[in-house]
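Notes follow once the structure below has been shown.
Only a portion of the chains appears, each positioned as in the full assembly.
Chain nomenclature is as follows: A and B, assigned in order of appearance, with residue numbering initiated at 1 for each chain independently.
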């Protein structure tokens, strides 16, 4: 067929810092302090991920999805945002959330199996989403509200490569385009959706190409290059804030670990991939960049990671010392006011709690 | 079309008197939007077209496209973005063009809107009113008539309201819009223009979760809602005339939370109950009302509670629907049988 529209060739991923730590593009204009804070945030992401995995192994945390390997994609998206901006991501986005300002201890509670603690303010980050893809619509709605109200806020919706197959994510792109929402939609393409490789998730060569059919400008970016991610996000945020509408960003990265603590990737994933991506590690690359420019040295980095370790350990200690939330809480967070029936059900639960307490006392 | 042409009489400033349910809902939407800047409306064909039933007629002209806007044809997108609107401080009223299409956005309604407060430990909330028309007796295409209220009993975090007349519709809608949690507001198409009713022009609020005793009686209670209230009244009248029985008719009005107090008090008094709804029988509102009666006042019951409902099949094609829906005849049978000793 003569005029058949074939998939256009897409530019290769936008890169500023290649995996040898060499500049291949124009870096964003950032102070050394800012650069260090990005490195710090990437380390914090990796170390918290590792910590929760360790806690899960010890029965101190519930199922967790590690994000080692995706630190640049996470931090580069979260760091350029302003406090009034909104973020909606999945279980894998603790790095972006922390870069946006969420405290370590607030995640710990969730991953220990409690609702977010009462005191946490969320920093305009929606609770981590479990139902794949749904949160991208929420992000677009948050952005639409900002526009309706005339707020100087934008919203970022983040989802995985697998999520792009869900109807909701495509509807989100369409709504963002139609309403010129001040939104950024980020596809964190980490190569896998549990056992499904990206290549089988869709037959399009890139996920960024999805933007074309919805009239949303899009960009394919090396997601392990913190400078490229940071710069692209900053520019998309500027566009959004200027009233120029949404941007779709595909970040090419890799999930170095298992899908979650319940998954065994050796069942489906070739080892060679890991080798390939290890060489493209986001932290080592940026580390070399900072070392080469004398912005950081061994000693500085050691201090940095020690401080993070202390921070995480203190947060763990803090949350584990808190009295556990009573299961009765469920009656107070279903509706603003519990219904009469919920009040009666609460009495039943109290009776059960009392019997358990009495039994335990009997034992003691 | 000029703005003047586009404005419905109900939204102009003459003192309203007798209104259809469409006019009453339209008036309520107007009043709430005037009162509260945060209220916005979104949906398919609600703006320029004023809704396929003209329920939102004139509201875009009055409040502008910023507050009343048409969306792409995507129900999940409508509810999903409404969740974002609500969390970010607005009070969205998404319309689903027909309630049967809520199933397309079911996940966003029951896993997202209904649970945002719960999931976030109370940090974020989704005050929104999801409006949708539904109901039989008007010969619509497939999926346009189906009752959905019963499905939402198993999906905690939602309130469900279903008015039976213009007066209630106005006051219940005000309460729903004010409510801090998501409310499903279902509108019986059959009632949209079937009769007019005196509706005060000023704002008033009817509390959610409260049933209304439409007709007092002492021998038997009929529980109904929506279009089935008048069907039940007609049946009750027939049987009363025949037998002299004193029949109480209760309009449940809010499907969740059900008004257990009123239900229980009535059956304690009458000892006999019939429940009427268009929705299929299995697992419907009637099942829950029966279970409530069983739990709260079994010993008052003189006869089994009778359920008169849509049959346990999908809602049928227009030519077959008359005998699917509960008729005064079927309700009268159930009343008579339940009155027998």
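Assume contacts are C-beta pairs under 8 Å (C-beta built on N, C-alpha and C of every residue); 3 or more make two chains touch, one makes a residue touch a chain.
What you see is a predicted model, and the numbers here were worked out from it, not measured in a lab.
**Q** Copy numbers per chain label across the whole complex?
**A** Written as a formula over the shown labels, the complex is A x2, B x2.
In this section, only the chains that are shown with their structure count from here on.
**Q** If you average the CA atoms of subunit A and of subunit B, how far apart do the two points sit, in angstrom?
**A** Centre separation, subunit A to subunit B: 40 Å.
**Q** For subunit B, which residues count as touching subunit A in their complex?
**A** Checking each residue of subunit B against subunit A gives 40, 66-67, 69, 71-72, 74, 76-77, 80-90, 107-108, 111-112, 116-125, 156-157, 159, 180-181, 209, 257, 260-261.
**Q** Which residues of subunit A touch subunit B once you look at their complex with the stated criterion?
**A** Residues in contact with subunit B: 86, 88, 114-118, 120-122, 126-127, 131, 134, 137-146, 148-149, 153, 155, 167-168, 171-172, 174-175, 178-179, 329-330, 332-336, 339-341.
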